[in-house]
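One protein chain omitted, others in place.
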Amino acid sequence: MDVGRDVTLLEATRRALVDAMEASERVVLLGQDVGRLGGVFRATEGLLERFPGRVFDTPLAEGGIVGASVGLAIGGLVPVAEIQFAGFLHQAFHQITQQLARYRFRSRGRFHLPVTIRAPYGGGLRMPEFHPDSLEAQLANVPGLKVFAPAFPDDAYALLREAVRDPDPVLFLEPQRLYRSVRGPLHLDDTGSSAARLRREGDDVLLVSWGPAVHTCLTAAQELETGHGVQAAVLDLRRLSPIDDRGLCEAAAARRRVVVVHEGVRTAGLGAEVVARLQEALADTISLPILRVAAPDTPYPPGRLEDHFLPSTGKVVAAALRAVHGR
Amino acid sequence: MDVGRDVTLLEATRRALVDAMEASERVVLLGQDVGRLGGVFRATEGLLERFPGRVFDTPLAEGGIVGASVGLAIGGLVPVAEIQFAGFLHQAFHQITQQLARYRFRSRGRFHLPVTIRAPYGGGLRMPEFHPDSLEAQLANVPGLKVFAPAFPDDAYALLREAVRDPDPVLFLEPQRLYRSVRGPLHLDDTGSSAARLRREGDDVLLVSWGPAVHTCLTAAQELETGHGVQAAVLDLRRLSPIDDRGLCEAAAARRRVVVVHEGVRTAGLGAEVVARLQEALADTISLPILRVAAPDTPYPPGRLEDHFLPSTGKVVAAALRAVHGR
Amino acid sequence: MTATRDWAREWAEGDGQPLQLLGHDGRILRPEVARPPDDLVREGLRLMLLSRAIDERCTNLQRQGRLGLYAPVLGQEAAVVGSHLAIDPAVDWLVPASREQPAMLRHGWPLDRMLALMLGRFEAARIPDDVRMLPRQQSIGSQLPHAVGIAWSASIERRDDVTLAYCGDGATSEGDFHEACNLAGVMQVPLVLVVINNQYAISTPIAKQTRAARLADRARGYGFPGVAVDGNDLLAVHEVTSQAVERARSGQGPTMIEAVTYRLGFHNTSDNPSLYREPAEVARAEELDPVARVVAYAETQGLVDAAAVEAQVLEARAEVATALERALTYPTPGPDDVFRHVSAEEDQRASE
Partner (left out) sequence: MTATRDWAREWAEGDGQPLQLLGHDGRILRPEVARPPDDLVREGLRLMLLSRAIDERCTNLQRQGRLGLYAPVLGQEAAVVGSHLAIDPAVDWLVPASREQPAMLRHGWPLDRMLALMLGRFEAARIPDDVRMLPRQQSIGSQLPHAVGIAWSASIERRDDVTLAYCGDGATSEGDFHEACNLAGVMQVPLVLVVINNQYAISTPIAKQTRAARLADRARGYGFPGVAVDGNDLLAVHEVTSQAVERARSGQGPTMIEAVTYRLGFHNTSDNPSLYREPAEVARAEELDPVARVVAYAETQGLVDAAAVEAQVLEARAEVATALERALTYPTPGPDDVFRHVSAEEDQRASE
């Protein structure tokens, strides 16, 4: 069902929260500034008034927020916690990796934790240190934790509904520079799956990406078409953990040349995992090497420099041309 | 200079600490139980008596230990901190990733942090939860942080001396099951480099590994030779970040077939990075796919099951045979 | 029982000494305080003796190589049992640290299941669905925010269960302790936090763990009551915990109880405490044995005699032996168990 108008990714996120809270009384929200203020990005605006007693401003303590969410879930609720910026997930990393992700395993199924942790991330807004960091590779290395990363309003809605419904914990990465800059239709369909999704067709080369970098890829694909006559397909991974192997391999096999693009740093980034899997599954089918376009192995620089740090359209185009035409 | 007798990896570690403390008065040790008890593995045994006022038992707070080390270094000292088990690095992850690793960058070189964080890790000792976890992939994804992982007594010595001497922070991963089980000669040479090192020659296939899994590879190589007539070389990466690209590529190019073996879980593990780099640099030279033998994507199981979780000799042999003979 | 007496206030206004109701010889120090029912004392003694029997047996099994690491509760029995006797296992939640064996048993985790865990038969050791208890926690202090979350869920849902959580003196140094306590205060959740101050975190004595005169002093900084109690005094621990449970249940928020005791044994079976503490110190602590104290009290009250205690000890050992036999019949885990219980999908796939 289409609501018939274009919305921003932020609006889609808020709508997903509202609908999830309407759908189940057990859903509660917690986090820094999520109540009265409605979140620093206003993702939770109006929810405190709409759902009294179910939206909680917490003290400034990320570990406490995640740890309390574990307990809230054990106590029978469905917590959706916000970490103000994904960089601060590290303040809660022990609670995420040792507790949230392992409770089902540790308790041999006695407890399971339907917890969603939302966290804005990604570059482009000239944010202070830590605020724009992309940590998905570290999160994907944590067994028991699912990781979702929408790049469009409809996915923000569908994936967030899926995350909240999931009986196990989901780390939900929200692309902050897309919150207000991307608009699209909203499908109030919450029955979809988090499988990878082709966002652009094209036969010559496949650009694999997720989160804000998907849009870099789409721009690059446009440029590849108009400037170079190259038809690039763009695959949005959407669920970063577990990776949708089938969707990934099918898309790659069909185009034979692949480039992986992400905002996280290159070394031990999630791009390496995509490469490793594709060459394992399709070494005889696809053209190797698979190139990676990623941030360099340096700390995220101050805002003024981020354009030199993030994967640019130019770098994606160059890599795609190399993939298509050989070195 | 060889001290002329075989020592355990634990003894080599202790000796490196002693020699580093002798070499510079600025070196201080801190951590839980490192003083009076000499550490839960006795790595710091006798150091409190030998270096009064320079060895400190701390309260039970990993973030505080790493954070205080940042300050100690800024105050002019050279701290060597112990985190009792690497799993508990996550309690300090924000201090490691946001502070320790970035201080030089943030301060534009005004401050640099000659801090070493030692942490035992790895399986095989039937340890409780968290104690055996291998987190190297997450650490290698942190720009500004070096990661060392010795697998032999001489390396434990040489790499630890190098880590302490390094003007920047080094995360030093100590293979706990090898502490007492591996003996070897001790070279009191502290001028070596942390480059990757071939631990076994062999022309047919290269096993790339680090830490405790190097020994799994050596056993597998032996079996490959005697049981299958396959000559497997074993490359010990030693420095996990930054990866020694040259050493890795030379060793791989010379044997053409490569298998990567590690104790960390497969997805987004450091093996993926090794694969991604090798196929980038040597797609035309080496035989693809490069297989990975790693732990499955599940939480580290209770001790009784760890043999089914860790890469076994059998799995390494099978992967190597597949690499050599094709699928 | 002591509705008029406010132990936390009394303690805060006093000289900082932990509250004591029984003398070291078991005599009643404060006759004005109502004593618990005889049955409760008997049950407490039974659990304490059972706990000793478990410690004894598991240590032996470990020495024989038949069991992994074991962490005894030896010396801390009154602190654990006295506090747990204040809650209702059918209603309340238990959030253990890791060595509170008698509390876990009283809460409903069958002894054979607990032993199964120690023997590595962890599927059988699963906490039964109707037992409101978290698994033991290996990450020091990490259970505390969970406890706050459970208690908070009770507030949100207007349930009246109370959450009883334990942690050690070492755990109080972790950030988790702080974040949990502060949140508990802000949300005024029905939580009773018992800090078992057994003077050591592995080798680290309390004096190196904190400079606080008393850990219970921390509570004020979170805006709720704190009280220190002699952790070897079953009656005193039970008394202050009961009051804290009442407060929590009636919506008055959390309480922090510091139970001052001593770890008579090793940290765990791979520890050698003689490396870091003096025999004289241990000998002094042994004189304050909590079991001896409650036995002395029970004897003077005519609840038991020496022969009855002796019989109970034997009974406890027999109970452990029987449970152990049962535990050994449970299946040992197989390779497939590595992949079970990672996520709902995997469990579903496995069961198809």
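Order of writing sets the labels: A, B and C. Residues in every chain begin at 1.
Everything below uses one rule, namely that contacts are C-beta pairs under 8 Å (C-beta built on N, C-alpha and C of every residue); 3 or more make two chains touch, one makes a residue touch a chain.
Please read these numbers as outputs of a predicted model, since none were measured by experiment.
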item: Options C:D55, C:E77, C:D112 or C:D176, residue touching the unrepresented chain; value: C:D176
item: Option touching the unshown chain, where B:G87, B:G123, B:G144 or B:G247 are the choices; value: B:G144
item: Sole residue of C:P89, C:G185, C:G231 or C:P290 that reaches the chain not shown, by the stated touch rule; value: C:G185
item: Residues belonging to chain B that touch the chain removed from view; value: 28, 53-54, 56, 58-59, 61, 63-64, 66-77, 79, 94-95, 98-99, 104-112, 143-144, 146, 166-168
item: Contact set of chain C toward the excluded chain (per top definition); value: 173-179, 182, 185-186, 188, 208-213, 215, 217-218, 220-224
item: Chain A, residues in touch with the chain not shown (by the definition above); value: 32-33, 36-38, 40, 57-64, 87-88, 91, 126, 128-131, 296-299, 301-305, 308-309
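What we mean here is this: only the chains that are shown with their structure count from here on.
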item: Chain of greatest Cα-centre distance to chain B; value: C
item: Chain A and chain B: spacing of chain centres that average the CA atoms, whole Å; value: 31
item: Gap in Å, rounded to a whole number, between the CA centres of chain C and chain B; value: 38
item: Mean-CA-position distance for chain C and chain A (Å); value: 42
item: Contacts with two or more other chains, residues of chain A listed in rising order; value: 94, 98, 105-106, 143-144
item: Interface hub residues of chain C, defined as touching at least two other chains; value: 122, 139, 175, 342
